[in-house]
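Of the protein chains in this complex, all but one are displayed in their positions.
The first chain written gets the first letter, and so on, giving A, B and C; residue counts start at 1 in each chain.
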Amino acid sequence: MSDKLKIYPVINFSDEQEQLLEVATNFCRNRWPNERIRQQIKDEDSIDAYVWQEIVELGWPGVAIPEEYGGSGLDLAEVVTLVEPMGQYLLASPLVSTTVVAQALIVAGTDNQKSHLLPAICEGSVASQALSEPHGDWDLLNLNCKAEREHGKLSLSGTKNLITDAHVADIILVSVIFEGEPALVMVAKEDIPQSSIRRETIIDETRRSYRLCLDGIAVPVDNLLRQEDTIKALNRIELVSCLLHTAEICGANNAAINTVVEYLNTRKQFGRFIGSYQALKHPTVQCLQEYEAARSLLYYAASVFENEHEGEVAVRMAKAQAGMAFSFIADRAIQFHGGFGFTYECDAQLYRRRAIWHESQFGDGNYHRQKLAELLL
Amino acid sequence: MSDKLKIYPVINFSDEQEQLLEVATNFCRNRWPNERIRQQIKDEDSIDAYVWQEIVELGWPGVAIPEEYGGSGLDLAEVVTLVEPMGQYLLASPLVSTTVVAQALIVAGTDNQKSHLLPAICEGSVASQALSEPHGDWDLLNLNCKAEREHGKLSLSGTKNLITDAHVADIILVSVIFEGEPALVMVAKEDIPQSSIRRETIIDETRRSYRLCLDGIAVPVDNLLRQEDTIKALNRIELVSCLLHTAEICGANNAAINTVVEYLNTRKQFGRFIGSYQALKHPTVQCLQEYEAARSLLYYAASVFENEHEGEVAVRMAKAQAGMAFSFIADRAIQFHGGFGFTYECDAQLYRRRAIWHESQFGDGNYHRQKLAELLL
Amino acid sequence: MNKTDNELDDFRYEVRDWLEKNRPKKPDFLMPQSFMEVGTDEQFHYLREWQQKVYEAGFLGMAWPREYGGGGRSQILQDIATQEMKVGKFPFMINAIGVSWAGPLILNMGTEEDKRKYIKGILSAEDIWCQGFSEPDHGSDLGNVQLKAERDGDDYILTGSKIWTTLGNYAKYMILLARTNPKIENKYAGLSYFLSPMKIQGVDPVPIQKLTGEYGFCQTYFDGVRIPASCLIGGEGNGWRVAIQTLQYERNAEGGAAGGPTSEIPYVHEVIDVARKIKRDGKPAIENPHIRDQAIKFLITEVACRANLVRDEIPSLVIERPQSLSMSLKGYGCDFWQKMQEFAMSLQGQSAAYYVGDDLAVAGGRWHRAYFNSFSTTIGGGTTEIQRNIVGERILGLPKS
Partner (left out) sequence: MNKTDNELDDFRYEVRDWLEKNRPKKPDFLMPQSFMEVGTDEQFHYLREWQQKVYEAGFLGMAWPREYGGGGRSQILQDIATQEMKVGKFPFMINAIGVSWAGPLILNMGTEEDKRKYIKGILSAEDIWCQGFSEPDHGSDLGNVQLKAERDGDDYILTGSKIWTTLGNYAKYMILLARTNPKIENKYAGLSYFLSPMKIQGVDPVPIQKLTGEYGFCQTYFDGVRIPASCLIGGEGNGWRVAIQTLQYERNAEGGAAGGPTSEIPYVHEVIDVARKIKRDGKPAIENPHIRDQAIKFLITEVACRANLVRDEIPSLVIERPQSLSMSLKGYGCDFWQKMQEFAMSLQGQSAAYYVGDDLAVAGGRWHRAYFNSFSTTIGGGTTEIQRNIVGERILGLPKS
């Protein structure tokens, strides 16, 4: 029993990862300065088409797509090194959602779907996924939305919510019940009437989230992914999402630490820099340490991601730790900025809002610890 | 549903309580200076017969025993004010165990038992209880020990553990299974062979605890308490014990805070009194606040103790909070004393050991929170 | 003035009855959760009307002297009325700075003229008050206040700015700490305290956007503002002492306050109600063992906070550290509320992604907003960290940091 508790983590960090991490960090720093973040909050569209075009030209959407479909054939570990700096600079891009959809297609797409959609993704098609429903349950199998065969097409019904960047997505992967069992269906942009899609008000203002009313939408039957692999695909979606979200969280966590440290080194109270007070210094050190732990788990998870059991354990550990660490620093960031922290102008709120959003997606710490208890105890 | 969650605590503090608190505080301070605590650790017998005699003369064992049996007919709230200072000065006395047995007799004793044993307790008989068994479960109904009718007597069997002061107790209240149901039996000192009783090594060295092998012990059938009231009596025992333990914990918690504060105000490091460092000052303030919260809950619990439901809720809240607060300060007391805290000579270990012991008795915070969830959610 | 328990009970029913009969209709706009969060005119007018109504019914300022507009009755009656308003979740008193700070201060240290001029307007919410202590560059460090008040004949000329002026754009008066003597070595002796008009030339309150995205505070600029010397309270150079006195009113909460709630107090049972409605793994979140355990922890602390207030009234139960409970009130309580509100938000699971304005936001996003706004209590009026210093030094006698 205890044997699976004896975890000796291995971290492999390839030359590709090293290069991509450096390139992506520079890219995000240059393209996404603080003013840009504030602009992105105001824009209807949080994604910058020019920046996305650059990302496509860099080949990042295809990093983990096999070469036969036009990708680079690398691992998700390489995608992690791209997403982490995006988190750090709060750069909005559909890279995560697009990668997740590609991974689902690799697992459960038909040959036809793979040979059409994967190359398109490599060339810049934006993909998103519609998995959640208003009941709010994280269980991806808790589905009320339906697909039914009608006039040789699949007629969809029900409501999906929390769909990232749905309005610019070329394809959306939708989970439904079809013939009594879970299924995944690709819905193309042109099949969705504008009136079916509605912007949501979410806590993280640097993102755009939409609700999609499926009623009246019909798609070709060929858009169905191989139904027998649905559960496998949904598992993959959950774990890939957790891995990439964790990368994003770690990046943002690092930025939040830097924001706090800069303030502690600038602001004076009672004639001393406030960073000299242990009441602020020590919790900040604890935040740093929790972040470092999360980042180590992230790269461990990235390294063993494809190993059954160990990969899942590592990813869930990483997400649980990263979520906790980021919430902790973001909460303290508001407090330690004092009155300024209470303003919209201070970046602390950006991090705190983002931390809340991340905890709401694909399970919070409590949820993953429960899953880990099932896996390990 | 929510209505029982709207708790507006009332604290009644009678003139008797006020007087007893003052008298008991002075008594403990005079009788039980620090040297005496260290002596009590070395003594085979942790109870001081002379001090107990004084306690008896002050009438404290009978405080909550009805006047018809020779007591003062006051409430357990008054006993709380006696026990709290005993906790503060770590004064060893069998007042708690004796009071608990008296309360059980009031609930489930036969007229004959009450008219014999209660006056004896008022006059100084030491009583203890044997409720635990080596399985370690806090559930007082999880019983393996047995009583069987044999030759007109009750023949006992099995092992009881964690019996406080068993070697000096005149009577021990023992829980057993009798005729398939839980029962309580009084066992007199003279019925227990010396060889059946063995001292245990417990974490709190200021106390004495014993294991009792019941095999071969037989007592008169009249020693059985009214069996139909056993569950009621066990409930009463649990709640009275929790209340009085909480009082003891609060007293000790206060002493631990004073010990820490004194050291922080005396010890210098890097040219400053260590109490000036926020890394030590702020956690100490948090310890103080958790203690104050515990003490407020204690006196609330004492005030409403006899109210069904509210009394149980208040007592469990008080025990959970007090146990947590005391463990917290006692742990930090070791740390904040630095190297000295690591020695046997430093009082920090006395408090830490006591905190561990208290958490082991009648349920820790986690246990009481579970019970509260059942009562309230 | 000792009342029997029966008389008190009768009074309690009288209040409860009036309150229920006069409960204001539920507004169709989002309500602020404390007086620090009033960001729109409709919120402002709604709350001001309610305070006026409560005052006219005789349930506010009940223990303040009758000659200035108070009720001249006993404090215990006010306490009962206040409690009924809190428990019944009635709107709070918008003129909180007036009823809790400026009013007690004026009654305590003001001239006869001050009392006649200000007290009634404070109670009726006719005259809204704001507070001018903090400045942009030294939030918690009041001794360092820099806003200049230069004597010029019978007037003072004010130059500088104040920050976190709650209701600054609605207020008629400000309690203002300013520097009358910039040269004196003892910086505290250079401070003076004013009851200063807001609706005059040169005073410019500019709303600040809060982290919630809403408004409620101002930065107030003073550009050569001329006010009469009679605005001074406590005498020139005594500002520090008066400010400390004012802060005592706040820290002792109900001290000499006129009564009434000044914020919506979130209760743990409301959080538990959220947990009953939210689903996790197909079951109500309240069945999740971790959430149950957390909920009970918060409940214990909530009851303990209330029990602290009750015990604080019994001298022989606070004999060893007489100020311990009252001085910990803010630090311990605000920290608890903040964590509780964070918990209320986090237990929403996936739905926690929504914010105020989305129809899927749990309770309209109330808990997110409450959590964000809670930082005004852990930062404003002395941060939690500073509160710990104060308790450590004054209650435990630890050396200064």
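Brief remarks follow.
The rule is simple: contacts are C-beta pairs under 8 Å (C-beta built on N, C-alpha and C of every residue); 3 or more make two chains touch, one makes a residue touch a chain.
It should be emphasised that the depicted structure is a prediction, and the values quoted were computed from it without experimental measurement.
Within the full complex, the chain left out of the display is in contact with A, B, C.
Among the residues A:Trp60, A:Tyr210 or A:Tyr299, only A:Tyr299 touches the chain that is left out of the figure.
Between the chain not shown and the residues B:Pro134, B:Pro193 or B:Gly216, the one that touches is B:Pro134. By the touch rule set out above, chain B reaches the unshown chain at residues 132, 134-139, 142, 161-162, 200-204, 209, 211, 268-270, 277, 279-280, 327, 331, 334-335, 338-339, 341-346, 348-349, 352, 356-357, 359-361, 364, 366-367, 369-370. On the side of chain A, the interface with the absent chain consists of residues 1-2, 5-11, 13, 18, 21-22, 254, 257, 261, 264-265, 272-273, 275-278, 281-282, 284-286, 288-289, 292-297, 299-300, 314, 317, 320-321, 366, 369-370, 372-373, 376-377, using the contact rule stated above. The missing chain lies against chain C, touching residues 289-290, 293.
Assume only the chains that are shown with their structure count from here on.
Closest to the protein's overall CA centre, chain by chain, comes C. Averaged C-alpha coordinates put the centre of chain A at 53 Å from the centre of chain B. With centres defined as mean CA coordinates, chain C is found 40 Å away from chain A. For chain C, residues that reach two or more other chains under the stated contact definition are 385, 388-389, 401.
Listed for chain B are residues 277-278, 282, each touching two or more other chains.
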